[in-house]
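I have a structure here, written as structure tokens, and I will follow up with some questions on it.
Only one protein chain is missing from this complex, and each of the others stays in its spot.
Labels A, B and C are assigned to the chains in the order they are written; within every chain, residues are numbered from 1.
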Amino acid sequence: MITIIIDCADAKGLIYKITGVIAHLQLNITANREFVEKEKNRFYMRTCVDGDIQIDVLEAALKNVLPEDHTLILHTGRLKRLVVMVTKEEHCLTELISRYYFGNLKADILAVVGNHNHLKNYTEKFSIPYHYISHEGKSREEHEKEILDCIQSYQPDYIVLAKYMRILSESFTNHFQNKMINIHHSFLPAFKGANPYRQAYERGVKIIGATAHFVNQDLDEGPIICQEVLSVDHSLSSQDMSSAGKDVEKMVLAKAIQLVVEDRVYVTDNKTIVF
Amino acid sequence: MITIIIDCADAKGLIYKITGVIAHLQLNITANREFVEKEKNRFYMRTCVDGDIQIDVLEAALKNVLPEDHTLILHTGRLKRLVVMVTKEEHCLTELISRYYFGNLKADILAVVGNHNHLKNYTEKFSIPYHYISHEGKSREEHEKEILDCIQSYQPDYIVLAKYMRILSESFTNHFQNKMINIHHSFLPAFKGANPYRQAYERGVKIIGATAHFVNQDLDEGPIICQEVLSVDHSLSSQDMSSAGKDVEKMVLAKAIQLVVEDRVYVTDNKTIVF
Amino acid sequence: MITIIIDCADAKGLIYKITGVIAHLQLNITANREFVEKEKNRFYMRTCVDGDIQIDVLEAALKNVLPEDHTLILHTGRLKRLVVMVTKEEHCLTELISRYYFGNLKADILAVVGNHNHLKNYTEKFSIPYHYISHEGKSREEHEKEILDCIQSYQPDYIVLAKYMRILSESFTNHFQNKMINIHHSFLPAFKGANPYRQAYERGVKIIGATAHFVNQDLDEGPIICQEVLSVDHSLSSQDMSSAGKDVEKMVLAKAIQLVVEDRVYVTDNKTIVF
Partner (left out) sequence: MITIIIDCADAKGLIYKITGVIAHLQLNITANREFVEKEKNRFYMRTCVDGDIQIDVLEAALKNVLPEDHTLILHTGRLKRLVVMVTKEEHCLTELISRYYFGNLKADILAVVGNHNHLKNYTEKFSIPYHYISHEGKSREEHEKEILDCIQSYQPDYIVLAKYMRILSESFTNHFQNKMINIHHSFLPAFKGANPYRQAYERGVKIIGATAHFVNQDLDEGPIICQEVLSVDHSLSSQDMSSAGKDVEKMVLAKAIQLVVEDRVYVTDNKTIVF
């Protein structure tokens, strides 16, 4: 299966031209979704095709019918490669590893990198390498350099911040533009930054939530992939909110990763289109 | 705007052929959604097109490219015509009339028919005719005949049962195949029939709900359009559930009607495809 | 029925002492809920009692057993009196009036005040006075003075801002400390201020919502009563979000008002306890 993602100026006849290429190459469309962003007059399409085709032949044929100003991405069905970063909290990691171990993640977890070693024993039970890279006694620059070297040795498609609790520098995140997925424990843009459950408690909100997003230079400002919420009331302490929120966090992160590794998420400006 | 709905055997190149017709007629696609039901190898498509075209020209051109065995429906943008049937409860009716009065229903309410007169004053405030057709002292046959004559005088597109609490005979409902929308106060197929909140209370469920569906011959067995639920707990009496459920009922019914009058709902077998 | 609300320092034996007063006065407890805020070591209780009692006798007896530093509120079952303020949007007003007209609001709507006259005809159908007090050609001070005089002539218990779209001055809102309920069309604290749906669209969130809260001096910063959310995706324009959000807004506001008029909401610091 090949997944085609197209982003171009909208015009009459685009679907006809694109599906014409697919029909002439004798490919079968197994999934298809279009979206026109009217404010920007922009056309987006995700099409999955089956059939006997070389990817560069398909790419060339599609380029031929698309307007000059386009983005065209073709994904093969290859399993995506993930490296997961953690600190001490386990719930997101166990969710991902449990899915992976039983063949339900639709991606490979190559390694886990932690700035603490709390999750080492758990991870290694599943024969996944765990790299304990402490930040103690290192400058941020040194620490990030070590992590970067470790990650890059795996050539991952995506980095998953599964409750990695240290702020990463811009020079680090720049290596992974739209390739690093974070889970933030609030419904962004509410309660950015540190201690969102404490902030939520103090504001007296009746809903808490979690947000999975791509990481960019501004903390908690990257394109949002998924969000979910949970009703709370006055009787929850900020610690109770934190406990209750863990279930939402792990499910949102797992869902976001599933969408990303199935090539359903396309980033444009600072937003995602989730096909 | 014309809305095209297609139901045919799946085949390679269908989207290409259909969008080809649209492109050659110089029409602009403003919304497009396909769905392939794999178990039945069936292709469904809803496409909205803008442009200068006569509907029979478009129809003929589309028929030309579709497989023999197809259903093709073309809706113009004409506002749908509704007749609403009620008994005593007001919440669904007030929701529909409030939307209609302020121009948000995307349909016309031609008349309200009630087997009680509780809602007559309210309805008439909005200059909508209210037909009080009591069932008292009449056989079911006579009563339904009166209602039928009244409804048919309005030539409605759809009949809305907005908490009409009498069972309608098969010979009555047969007049309105896939044209009559009911709100049932449970998440079907749970708690069919009378007193669903009482049934829910006695079963001790933790969720109650409401279902909007087309009416067919078997009570509460028709194609489901929308469902929503509400969390409850042991502290609610069956009367409390009934009160709490009203909000869900009216919102589900209003949503279902909006989908139907926008030509987003297609019935196949005993299910709906909601584009 | 009398509803008792108590706020005092927590101590051993409080429930025993309070229910002792109730038992000795031969009253029957029909609802009872306590909550201890551990961070502040504060005890809160809401108890509904039935029986033959003068309210000042009950009050004196309760004060007798409560610690020095307490707040004690006793509500009789009298229907609360509401004045509703609107601008042009109808959905919150129709929800409240529909409930009121059919006896389901558990409060009286005494009057509607609008700075436009769009909703005058609708309101007057229900024999509710509508005061059209335009802001045109008036200073804010003059405009608010006119509104204040109008509202105060009704001696309402609560003011409901049912999509009243002008910012009210601190000197105005000070008249109604914890007595004025607003509906804001976002899940606060996200998207405070103007055009929250536009803000939500531009941020690319996957959830939108609405918040009913008491109004205080800082815009959108008052104690939150209820919040609800709605899932959205990339395909919604900011106008689509605004339309979709209306259903949530009106249901959240109606729910908040129901809680308030049933004396279930107690404000402490900048939070609500919703019993």
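We adopt the following convention: contacts are C-beta pairs under 8 Å (C-beta built on N, C-alpha and C of every residue); 3 or more make two chains touch, one makes a residue touch a chain.
This is a predicted model, so every value here is computed, not measured.
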| item | value |
| --- | --- |
| Where the missing chain touches chain B, by residue | 35, 37-39, 187-191, 203-207, 209, 223-229, 233-235, 237, 270-274 |
| Interface with the undisplayed chain - residues on chain C | 12-13, 15-16, 19-20, 22-23, 26-30, 32-34, 36 |
| Residues of chain A (touch criterion as defined above) contacting the omitted chain | 90-91, 94-95, 98, 101-102, 122, 125-126, 247, 251, 254 |
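The rule is simple: only the chains that are shown with their structure count from here on.
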| item | value |
| --- | --- |
| For chain B and chain C, chains touching each | A |
| Chain copies touching (chain A, chain B) - same or different residues, decided at half shared | same |
| Between chain A and its twin chain C, rotation from the CA superposition, multiple of 5 degrees | 180 |
| For chain B, residues that touch 2 or more chains besides their own | none |
